[in-house]
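Heads up, one of the protein chains got dropped from this complex, but the rest are sitting where they should.
Order as written gives the chain letters A and B; numbering starts at 1 within each chain.
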Amino acid sequence: MQEWQELKTVGKPVPKRDAIYKVTGTATYIHDIKLPGMLYGKILWSSIPHARILNIDVSRAKRLPGVKAVLTGYDVPEIRFGFYKDNMPLKKGKVVTRRDEVAAVAAIDPEIAEEAISLIKVDYEPLPAVFDPLEAMQEGAPLIHEEHGTNVLKLPWKLEVGDLEEAKRKSAHIVSDRFETSWVTHCCMGTTGCIASFDPSGNLILYSPTQIPYLAQREFKEALKFLGLGDKNVRIIQPYIGGGFGSKLDTYPYEYIAILLAWYTKKPVKITFTREEEFRYTSPRQKVIIDITQGCDKDGKLTFREVHMILDNGGRTSWGATTPSVMMMPISSLYKVPVVKYTAICVYTNNTYCQAMRGYGNPQATFAIECSMDQLAEAAGIDPLEFRLINANEPGEVTPQGFRVSSCALRECLEEVGKRLQWKEKRGRRNGRGVGVAALIHVGGGARVYRSDACGTIIKIDDFGRCFVFSGATDIGQGADTVIAQVVAEELGLPVEKVTVIMNDTDVCPWDVGVHASRTTFIACHSALGAARKIKKQILEVAALSLGVEAADLTIKDEVIYSKTNPSKKIELEKVLRSAHFRTQGMMFMAEHFYDPDTEMLDKKFQGNFSEAYAYGAHGVEVKVDPDTGQVEVLRYVAVHDVGKAINPMLLEGQIYGGVMMGLGYALTEEMKFERGDLKNPNFLDYKILTAKDVPPIEVVLLEPYEPKGPFGAKGIGEPGCVPTAPAIANAIYDAVGIRVKQLPITPEKVLKELLKQKA
Amino acid sequence: MLKKFEYIKAKSFEEAVDLLSHYGDKAKLIAGGTDVMVAIKQGKITPEVLISIKNISEGSYIKVSEEELKIGAITTHRELEKNPHIQKLGALIDAVRQLGSVQIRNVATIGGNICNAAPSADTVPPLLVHDARLTIKGHNGLKTFPIEEFFLGPGKTVLSSDEVLTEIIIPLPRMSSASAYWKHSRRKGMDLAIIGVALWIDVIFEDVEKLKAVKNGEIEEQFEALERSAIYCKDVRLALGVAAPKPIRTHKAEEFLKGQRLSRRTLTEFGAIAASEAQPRDTFRGEAWYRREMIKVLPARLCLLCIYRLLDSFGGEA
Partner (left out) sequence: MKKRISFKLNGEDIQLEVEPYWTLLYTIREVLGLIGTKEGCGMGECGACTVIVDRKAVVSCIYPVLEVEGKEVWTIEGLNVGIEGGLHPIQRAFIEKGAVQCGFCTPGMIMSAKALLDENLDPTEEEIRDAICGNLCRCTGYVQIIKAIKEASRILKGV
């Protein structure tokens, strides 16, 4: 494309715009913010997984000097939140998990707050607890929420396309197996926290590293109604965010608690989590039990995919219970599969409860699907890579869920993996070394999981050609601040240094649904481009008058406005900008754009094109398995991603490296170890995220098939990096030593156990 | 959150002992602080007074004489890592290199690692196989303990509340011997051992050509080469960490291997006997059956490692 050769900032490895603040230690995160008169809040959580609360004695805590408020569920309105409305800030009546917040304290310093917490005495009447969803599903199991009458949530997760029985009959080969994933957690290096503060009129300001500023604003406005503040404003200010990965996609009880403490003390209240609290009391990745059956015909073409899942919902409900709506995506649309049946049930237990985590169910579903694909390939006597190529998705497809796939380079991704891994030479030796592959599909053009998938932008440009882009988007480290600046700079012919993206204040910035679903580059850049084009039009119209040409003839490059047909007719951008208001009847340059993609919410049958584009990829890995210790060493890792267009290749690669390392931890070393709901490893010593010494050689390949619906052809990348890692490794281990571990993480113990079984 | 305590810097071991006597139960010794500060923050210990021995200048040294190596208890792991004299003690070098992170090693001391007495302490199995002796200072002066007798259980040593470890004495190993430490962990850095194995072996070489040829080969190839070589164990010491309530030597296994020709059979037996002497537990950090399997498997690998170290140090000459 002629245009590409002329791109000045898009496609370039522009350094992250806020990196300078981070490398100098001047970026302020929630932990760094102090307000005058601020109090410190601390929470008492339940020490018992399932119990009736008989009595809470806060008298000694209240008497401690320096304590300004002690609240329990009996002192505050019962504000129900969460999409299943089974959560509230402070619990009363009973506790159903060790994560339940029972009391909260605000004091003049954190030490006094902590001491006050230790002085609160709670009398519990323990109730029989259940920690296994299979048990909790049975008749007679202890009920977590008696009022529901059952431990099975009323959720509609069911997808059926085509005639399953007929497809089974037509299959030449069928494989069936069970896979299980574990609880892993985000481990953002910056722990979570917030500061709640009311102004004298009763308007709330919440400093929060939330990933959903506008949705959270709505939730908190609802909560304020309970305090008689329904007509007040809620302003959410996001400080620098020390990591997201989905951990902040839902509102948490502690945020409401901070708000309540701030209301009752009439002072700002800060609650920040210690690392132990972060491990224990934030919501991890959804744990799933997956039963999968797949079939193919004699030529290796997939005939059907049948998946049933059981999700451990924990004691309360957060986004984990909605992961099936995303898990349907790979189930229906990873590879060409004509017939699909999927059901998922979510079961209450007294365990922790889960929410969004990078991939939002896709890593879990893809683990099962891609392991099963290898099993099916083996049953059919076809090489696994070849098997995938036979069934690879293609551009222009409409999948069983109704996804309209525009750009798709899955075939090329798989072929590239095969080439770089030297698949043909290395596959099938069974000598302790093996290669494995797994592919992925993820949304690449936003995801209409809410009624809106939109993002608003307001853009203004000052007299000096400095452009300010007010975006509803959020930067969680992924680079929204940079790619938005890049596309605006490109459009307006400005150096990227002159474009500043402002996006952390709900009073100032326009609406956005949140930073999730790898949507920010696609949606926020479209929104910013829309506004940029409008402001460009305003500028060129003024310039046209000045130059005596038609506006359509003009373009901006390097801060100079040129006539395309007669380049000697030009004027400096700054001149035009100043001239617009230094005159009578002056004007200002300002534009806005609300971009809402042309997609649909999934209907009652979970059909619908809920993203404008789909991202594909394939990961390949070479492993060495030690037959005597079960240790798995990753010798080489190849990650090939179909990204449409890399607006910023350096930041994009950063997402993939980060995703791969997170995925390797998910596959091999990370696991939250619970004993009757009590977390045994709430620290970095025993919860094993990978270190710099664990990084294998990783090759990242970006394929750019140009997505016509994407800004400059781009698609999303935030999540895909960690989606296929676990099955790629499981498949490589199978190639190396002929055993398959079906529960994550694939620890040396599990590998050795299988190897010893194999020997026997 | 900050727990409160007084912090007194002792200027000598003498003073440390006096302070310990004076404060009794209320006090705890602190050197680098990487164990003590964490334990305080976790609420596991609540000392009113910390007696710091970090700044005792006479406590940090590495001295070599004809017969032995003496290490001051306050020497940091990083100082050990960088010291040329320690290179002879392969197992100890292996241990200090894999302990924690650079930040931890810069302040954590070998004395602290020993006295913290975690079953997973990395420096202890190497010191066990090197027959280290520990010098302890108390009110009655100095006494020496063989390290094997120093530990009583997890977190417990023979030190009474007013005694301080001042020195570690290691006899210089014979030229025909080498040692190695294997920290079996889940990550390559910043990790705890699932099981730790240290081996010291003194050998007689008769034919090592085939082994030399597969120095960079796979373990299987090396075992094959070992079968067709002639290497005899003159003396051996094997120690295990996280295999019992305290780090242990496996004397029965050692007795078995002494005098034997090193082969797959003898090394397998060696590991099996060692495994029978261990009492690994099921903890959330690792399963007993797996730890036992590793005790069977790892000593043989350590033997190979030691043999290669000897071959390297001799420049290939037997």
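In this text, a contact is a pair of C-beta atoms (placed from the backbone, for glycine too) under 8 Å apart; a residue touches a chain by one contact, two chains touch by 3 or more.
Please read these numbers as outputs of a predicted model, since none were measured by experiment.
S.K.: Could you tell me which displayed chains border the chain that was left out of the figure?
M.R.: Even though it is not drawn, that chain still touches A, B.
S.K.: For the chain not shown, which residue from A:I476, A:V499, A:A517 or A:I561 touches it across the whole complex?
M.R.: If we include the chain that is not displayed, A:I476 is the one touching it.
S.K.: Among A:G66, A:G162, A:G608 or A:G658, which residue is in contact with the omitted chain in the full complex?
M.R.: From the options A:G66, A:G162, A:G608 or A:G658, the contact with the absent chain belongs to A:G658.
S.K.: Identify the residue among B:I45, B:V107, B:V158 or B:A272 that touches the chain left out of the display.
M.R.: Considering all chains, including the one not shown, the answer is B:V107.
S.K.: Could I get the residues of chain A that touch the absent chain, sorted low to high?
M.R.: Residues in contact with the chain left out: 13, 15-16, 18-29, 31-32, 186-191, 240-245, 274-275, 476-479, 650-651, 653-654, 656-662, 683-685, 689, 691-693, 695, 698.
S.K.: Pick out the residues on chain B that sit against the missing chain.
M.R.: 2-7, 9, 30, 33-34, 37-38, 41-42, 50, 52, 54-55, 78, 100-104, 106-107, 188-190
Throughout what follows, only the chains that are shown with their structure count from here on.
S.K.: Let me have the rounded angstrom distance from the C-alpha centre of chain A over to the C-alpha centre of chain B, please.
M.R.: For chain A versus chain B, the centre distance works out to 44 Å.
S.K.: In the complex of these two chains, what residues of chain B are touching chain A?
M.R.: Touching chain A from chain B are residues 1-2, 184, 186-192, 284-287, 290, 293-294, 297-298.
S.K.: Mind listing the chain A positions that touch chain B in their complex?
M.R.: Counting only chain A, the residues touching chain B are 110-111, 114, 274, 628-630, 668-669, 673, 675, 680-681, 684-686, 688, 690-694, 747-749, 752.
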